[in-house]
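Just one protein chain is left out here, and the rest sit where they should.
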Amino acid sequence: MTDLQQKARELLDQGEIDALLAWKVDPAIDDVRPTLFKKGDDAAEIVFDERCVHNLANYLPTLTVRYNRVGVVLKGCDGRSLTTLLIEHRINKNSIVALAPACEGVKVNGARAQKCDDCPTATSPVADYEFGTRKAKDDAEFKQLERIEKMSSEERWQFFSEQFAKCRRCYACRQVCPLCYCELCIADQPEPRWIEPSRKLSANAMWHLVRAYHLAGRCSDCGECSRACPEGIPIRLLNIAVEKLVREQFGARPGTKPDELPPLVTLAKDDSDEVMEEHL
Amino acid sequence: MSAPEMAKDPKILAFLCRWCSYAGADLAGTSRFSYPSNVRIVQVPCSGRVDPVMIFKAFVEGYDGVLVAGCHPGDCHYGTGNYHARRKLAVARRLLETVGVHPDRMFFTWVSAAEGRKFAEVCTTFAESLKKFAGRPKTLAREALAK
Amino acid sequence: MAHTELIPRPATLVKVTNESADVMSFEMEFNDGAVMDSLPGQFVEVSVQGYGEATFAVSRLAPDKKRFAVSVKRMGHLTKMLHRAGEGEVVGVRGPYGKPFPVNDWKGRHIYIIGGGIGLAPLRPVVDYVTANRSDFAGLEILFGARTPGDMLFKDDLAAWRRDSFVKLHTTIDFPAEGWNSRVGFVPVVAKDLGLKPDNRIAVVCGPPIMIKLTAVALRELGWPEESIYTTLEAKMQCGIGQCGRCNIGAKLVCKDGPVFRLDEIPAHALA
Partner (left out) sequence: MSAGWKLLRREDLGAFLDELAAGSELWVPRRKGTRWDFDRYEKGTDTTFPGSIVEVSAKALFFPRRRPIARFNPKAKWSVEPVELPSAPRIVMGMHPCDVAGVRYMDRVFLGNDHPDRLYEAERNRTTIIGMRCSEMKPTCHCTDRNLSPDETEGMDAVFAEAEGGYLFRALTNKGEKLLGSSLLAATDAQPATREWPKGRHLVPGPDELMDLYDDDFWLEASDICLTCGACTFACPTCTCYLVADEKFGDEGERVTAWDSCQFLSYSRETSGHNPRRTNAARLRNRTLDKFAYSFHKRGMGSCTGCGRCVLICPIRRSFPQLGAKLKERAEEKKARVS
């Protein structure tokens, strides 16, 4: 039994937590799936490896309503989402127990996920129990942005309009995101109708712009939006374009500091007017 | 589906803070400073009220350029609205730029109630600078519905 | 010729009436002179060109069936646009859809109408039908509740029903108000107080979901069998013809299998 499984078993057996959110292999799909463990005896089934892409922080706001205390296994990126959820008072820290193994990176479609190259915290910043050694990581640059940066405006639109045109508006990107939690999404609100319901290019573009804007300065870069997209739209590009600005101009790395408000809700009298003129 | 083209005579949507820039625009009018006629003005309670979704929508609806003007830093009627606006607008610009709206199609600035002349100048300069796009595709504009 | 049922036919608003602060009635006629072949309880889809469409019960049908009305409470963007429309405006209408009240099966019975707020609108055609064919029915009793005296709808009708010796009308408001000298209290409570027994009666209930539910409870307590209680349900609808899917209650589609249901036809969870 690994340390993680052992701890999970202990917590469940001792009644410290009512349920534990982690991953389990499902032989039918030959893959892992987020699973809610309720018995200590099942803890041996918990897996943590490069297949565990899902951001489990997403389930916490609902689960903490249902259970008194929920344990959760978090990668570094999931932990950053959780930090922001805690800052925004979506979850009470007392109702969760965070198990934070050191993450070696995850794979999407057989290849190392792009987000992992830009990951600032391989271990969750929120951790009640840590496993493995916490590694300090260099702040890698958002490499995937480079090809966008090289393009002219027209080329960018060419690229993004092709991507947006594919969007089916299934809102998997919204649902999979731990920080997209509005009760009534702007895309669903009938009045004012900012984003039309039918799937056409301009409405799709509106959706993706608004989605990215609402995550500005909050996105923990877990990359789930891109992974969940059934059409393979590189949704994450929009987020990291903003996060690059947020990091360079406002000095913020969302989710890494538990006591720091997101940059778009804090006041910054000392920003220079030039932030409005910054170019990608 | 090809996007419509940018106009020679650019259409501008201006979001103006009611406490300063709107009064500035008023002053420009009463002082008879001339500025381009196709600037359409939307009065907002504060530049901080300008949700980037409004800017996105303006481009989708086919405007060539979007102007946002508020009180100078430190002068906000509500204390801090324009500081928030500054960050929001920076993000809006970054997003639009990323998907291919040329950053020069947005103009964010401060205009006080006394700066009628500045308002006229801002509009004129902005409209002039938009003319360089004439004939280029109007990215993000809502495609004309297919026949 | 419209090739899908989803394309409305133009109709012109001929009379617009303010019923209360947020309810208006729109009487209209099809531009091509066609008749509206609706039966009490059926609904239509009304479009405002460019703003979409919404579902409304037909709240009145003239005897020649040319002129029909819908009564609309201002709620969302379509109803707001409708409220802005004046006489002479053209709207789109398709329908009628849905299963009507089986008024013919009720002959010889005593009809007990219970309406709450805008819920009276789909019931007014039933009242119209029963009063027009009064010799076929044993009697008609109406209980109508609204939040405030100002929210009382169809004031002309209420006055006419009050004058009519065939009709027995009870009105109630939620909370006491100055100048109000009729009943006070929520509809289910008043229904219980009235204590009407199920003998040879048919109850027809419509109003907000919670009112329907509690009124059903009150009637059951008075000994009413579910077979004698009818209601017309509301659900989010778009197509009105059983295709678009959203209005289902279990395996039943409100637009096609309803909106009129006998209480025992509704799955228990639907009124929860």
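A few comments on the model shown:
The chains carry the letters A, B and C, assigned in the order they are written, with residues numbered from 1 in each.
Following the convention adopted for this analysis, contacts are C-beta pairs under 8 Å (C-beta built on N, C-alpha and C of every residue); 3 or more make two chains touch, one makes a residue touch a chain.
Computed from a predicted structure; not experimentally measured.
Of the candidate positions A:Leu12, A:Ile46, A:Leu63 or A:Met206, contact with the unshown chain belongs to A:Leu63.
Among C:Pro8, C:Pro125 or C:Gly145, only C:Pro8 touches the chain left out of the display. Considering the complete assembly, chain C touches the hidden chain via residues 1-8, 10, 31, 47, 49-54, 75-76, 79, 89-90, 92, 208-209, 234-236, 238-239, 241-251, 253, 256, 267, 269-270.
Interface residues of chain A facing the missing partner chain: 26, 28-31, 33-36, 54, 58-59, 62-63, 66, 109, 168-172, 174-176, 184-185, 188, 190, 196-200, 224, 227-228, 230, 232.
Here is the rule we go by: only the chains that are shown with their structure count from here on.
The leading chain pair by number of C-beta pairs in contact is A-B. Spacing of chain B relative to chain C, judged by their CA centroids, is 49 angstrom. If you average the CA atoms of chain A and of chain B, the two centres end up 33 Å from each other.
Contact of a single residue of chain C with at least two other chains is seen at no position. For chain A, the set of residues touching two or more other chains is empty. Residues 76-77, 80 of chain C are the ones touching chain A in the complex. Contact residues on chain B toward chain A in their complex (touch as defined above): 1, 3, 52-53, 56-57, 60, 73-74, 80, 83-84, 86-103, 108, 110, 136-137, 139-143.
Considering their complex, residues 148, 151, 153-161, 164, 186, 194, 200-202, 205-206, 208-210, 212-213, 216-217, 237-238, 241-242, 244-246, 249-250, 263-264, 267-269, 271, 273, 275-280 of chain A touch chain B.
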